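Incomplete set of chains, arranged as in the complex.
Labels run A, B and C following the written order; every chain starts at residue 1.
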Amino acid sequence: MANNLLAGKKGIIFGALNNQSIAWKTAEACYANGAQIVLTNAPIALRMGEINGLAEQCGNAPVIAADVTNNEDLQNLLQKSMEHFGGKIDFILHSVGMSVNIRKGNHYTGLNHEFQHKTLDISALSLHRLCQTAYNMDAMNDWGSIVALTYIAAQRVFPDYNEMADAKALLESITRSFGYHFGKKNKVRINSISQSPTRTTAGSGVKGFDGFMSFAEKMSPLGNASAEDCANYCVTMFSDLTRMVTMQNLFHDGGFSFTGVTAEVIEQMEK
Amino acid sequence: MANNLLAGKKGIIFGALNNQSIAWKTAEACYANGAQIVLTNAPIALRMGEINGLAEQCGNAPVIAADVTNNEDLQNLLQKSMEHFGGKIDFILHSVGMSVNIRKGNHYTGLNHEFQHKTLDISALSLHRLCQTAYNMDAMNDWGSIVALTYIAAQRVFPDYNEMADAKALLESITRSFGYHFGKKNKVRINSISQSPTRTTAGSGVKGFDGFMSFAEKMSPLGNASAEDCANYCVTMFSDLTRMVTMQNLFHDGGFSFTGVTAEVIEQMEK
Amino acid sequence: MANNLLAGKKGIIFGALNNQSIAWKTAEACYANGAQIVLTNAPIALRMGEINGLAEQCGNAPVIAADVTNNEDLQNLLQKSMEHFGGKIDFILHSVGMSVNIRKGNHYTGLNHEFQHKTLDISALSLHRLCQTAYNMDAMNDWGSIVALTYIAAQRVFPDYNEMADAKALLESITRSFGYHFGKKNKVRINSISQSPTRTTAGSGVKGFDGFMSFAEKMSPLGNASAEDCANYCVTMFSDLTRMVTMQNLFHDGGFSFTGVTAEVIEQMEK
C-alpha cells in the first residue's frame, strides 16, 4: 500500500537479510510511501549480497555496513546517512537480534554467560548504542521515530525462545528509558513492535518452530501477522499520524496477546 | 494531514459534540483522507445543532440520532448508514461516555448504584450493544475496524475520575471480548485508544481538571496529545496499514503511561 | 496449615456453597489460623443448608443471609457481624459471581442486556456496595484486608467465560478504585486473587470446562492451584505480613499467567 505517507522522510533500515525479512518488506514499504532510505547490516550479513537487489529497488539506496556492537560503526553509519540525505534522520528500524547460546545449542538452564553477554550486546544494548550515538550526534529530526522489533516472549515464557526472551525484555526497557530522554530532547519517539512469529531466517532458527507457528496461528483470532503486515504497521509508526505514541510496546499479532485460549486450541487439547 | 489513507472507506462517528471533541476532529480527518462518513449522537446532543456544520464540511454527511442504550436505535443507525453508503461499514468510532454520579456530585465512596448502572450502560455496554447489533446484522465489511476512546484511569486510580474509571475498564474488556468474536467471524478488529486528558466538553466536567491537565503535561515526555493528534491516530487504526492490530488498548499520550516520574514533577514536589 | 497467623482477627466469608468452594476452604483455613468468622451467602444458597456444617466446624460461626445487590442486607450483615465480634472487622473474602446470560445459554454475541446488568450487579458492583457500606459505617479496623476472587479472563479472552470476563474486569477495577479511598481513610487494603480454574460448583457451570481445565493444567509450570492452595494464599493476604500490598491483582495459578506456551501444549498441537 502506498499513500505517500512518508513523503520527504529519511530513514535507516537495519537487518534486511533477504526477501523474507521484515526489515526487507519495511524498506520496500517505506520507499513506496515516498521515503528515502539507507540500508545497513552487519558486515558478514552484507557479504551475501542479496541486499543489493533491495537497494536498487529502493532508488539505489546506499548500503552501509555497521557492527551494532561497535560505537564507531554506528557513528559512521549515522554520519554517512546524514551526508547522503543532506540532513538529519526521521526514522530508524532496529531489526537486530542473535542468540549465541541458541546457535550453540545451549538450553536455558545451561547457558554460557559469556555468550549471554554477547547476545544481550547484539540484541538489546545495540539499541542503546544506536540511540545514544544519534542523541549525542544530534542526528535525528524533531518528532523522529525509532522502532525496534520484539516478541511477546519478553512478557511470557515460550521455552524454546530461550535467552532471547530476556534480551527482548531488556530491549523493551531500553525503548522506554531512551524514549523518555529522546522525547524530552527532540520529541523523538521510540517504540517496539511485538510481532507474530514470522517465518524469516531469524525465526526459523528457533527449535520446534513449526509446532509453534501453528499454535500461534490457532491462538490468534486474525491469524498470524505476516512480514508485509508488519512493514505496513511500521510505516504508520514512522509517519506523522502517530506523533504522540512513544515508549510503547505495540502488539502486532492478530490478537494473540490478549487471547487466553481459542476454540481451536481447546479442540486440539481434547484429541 | 491527508494522504487518502481511507479512500473508499465508509464509517460512522459517534460523539461529535462540538469542535473541541475528539470525534469532531476524527470526522474531519477521516473525510480529509477520503472516507465517507455518517455522524451520530444522542437525540439530546443533536438538538444543539452544532453537528450540522460538521456534516456540511464532511460532504453533507447524514446525521442520524441514536440513543446508545437502545438496541432499536442502533439497528436503525446501522441500517440507514448501509443504505446511505450502498454497502457495509468499514469503521466506527465509539466516543461515548457519561457519568451520572459525577453529574450529581456523588463521591466514589457515596455512589448511587442505579446511577452507576446508567453510567455503565451508556459508557461501556453501549459498545457491546453496538458490536452485537453490527455482528448480527452482518453490517461490517471484512477487516473493518472499531475504535473506542478510553482513559488510563482504567488501569490506575485517578480519584476525581470516579466511577468512569470502572466504566472504562469494562469498556476495554468488551473491546477484547468482542474483538475475539468479531475477529473470528469477519476479521473485524476492535481496539481502544487511551488518550491524554483533553480539554473537551466531556473532559472539562471532571473536578480539578486544570491541576490534572498540568500534571499530565509535566508527566508526559512529549506533553499531552491533542484532539487533532488523536484524530490522526484513529485514521491509522481505521486504515489497512494496521489490519493485524486487534484487542489492544493503545496508549496515545506522549509517553505518560510508561513514565513513573519526570524531572519537572520532582522539582514541583520539592517546592 | 495452621500457624495462628490470624490470631485475634475477625472476618466475613462470602460464598461458601459447599465443601468444593474456595470460600469454604478459606473459612476453614482462617479458623484454623486463629480467626473468628462470620459466614454469609445469598438467602437462596443458604437454604441448601450445607453451610451449617461449616459453621459448626468453625466454632459455631454465625451464618447471616445477605443479598449482595441489596444495600440494607449488607448493612445488616456488617452490623450483626460487629455485634457478634464485639468490634470491627479485619478481613472479608468476596467470592461472589453469577452470569445470568450463561445460565440462559446466551452466547457473548447474543447477550440480553438486562441480564448483563444483573450479572454485573451480582458479580462486580456487589464489591462496591460492600466496600461503600463498610466505609460509611466505619466497619473495618485499620489495616483491614479485603480480597475478591477473580479470573484471568479479565485480561485475556477465554471465549466460554463469556460475559463473566467483563464482570471480572469491572470487579478488578473496583478493587483498585475503592482500594485507593479505603487505603487513604483506614489503611484498609483491597486486592483481587486471580485463581486457576477450579472444579467448584461455580466453575463447573462453564461450557467445555474439562478441556479447559486440562489446557490450564498443561499451561501451568506448577499445574493448576487447588481450592486449598487458594485458601492458604488468602490467609497470607488477611495477615499482617502483607500490610503494604494493596490495589493489586495477584495471580495464583501455578505460573499460567506468565507462560506463553509449554512443551506439553506444543506436543498436543502436533498431534
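Criterion: a contact is a pair of C-beta atoms (placed from the backbone, for glycine too) under 8 Å apart; a residue touches a chain by one contact, two chains touch by 3 or more.
None of the values given here were measured: they were computed from a predicted structure.
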item: Assembly copy number, counted for this structure file with 3 shown; value: 4
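Criterion: only the chains that are shown with their structure count from here on.
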item: Type of chain A:chain C copy interface by residue overlap (half), same or different; value: same
item: Chain A and chain B, separation of their C-alpha mean positions in angstrom; value: 30
item: Whole-Å separation of chain centres (CA-atom averages), chain A against chain C; value: 42
item: Per-residue overlap in chain B, given as positions that touch at least 2 other chains; value: 176, 179-180, 247
item: Chain C residues within the chain A interface of the complex; value: 152-153, 155-159, 208, 211-212, 214-215, 218, 257-263, 265-271
item: Chain A-facing residues of chain B, complex; value: 1, 3-5, 176, 179-180, 183-184, 187, 189, 196, 221-222, 225-226, 229-230, 232-233, 235-236, 239-248, 250-255, 257-259, 262
item: Of chain C, residues touching chain B in the complex; value: 71, 108-111, 113, 116-117, 120-121, 125, 128-129, 131-132, 135-136, 154, 156-157, 159, 163, 165-166, 168-170, 172-174, 176-181, 247
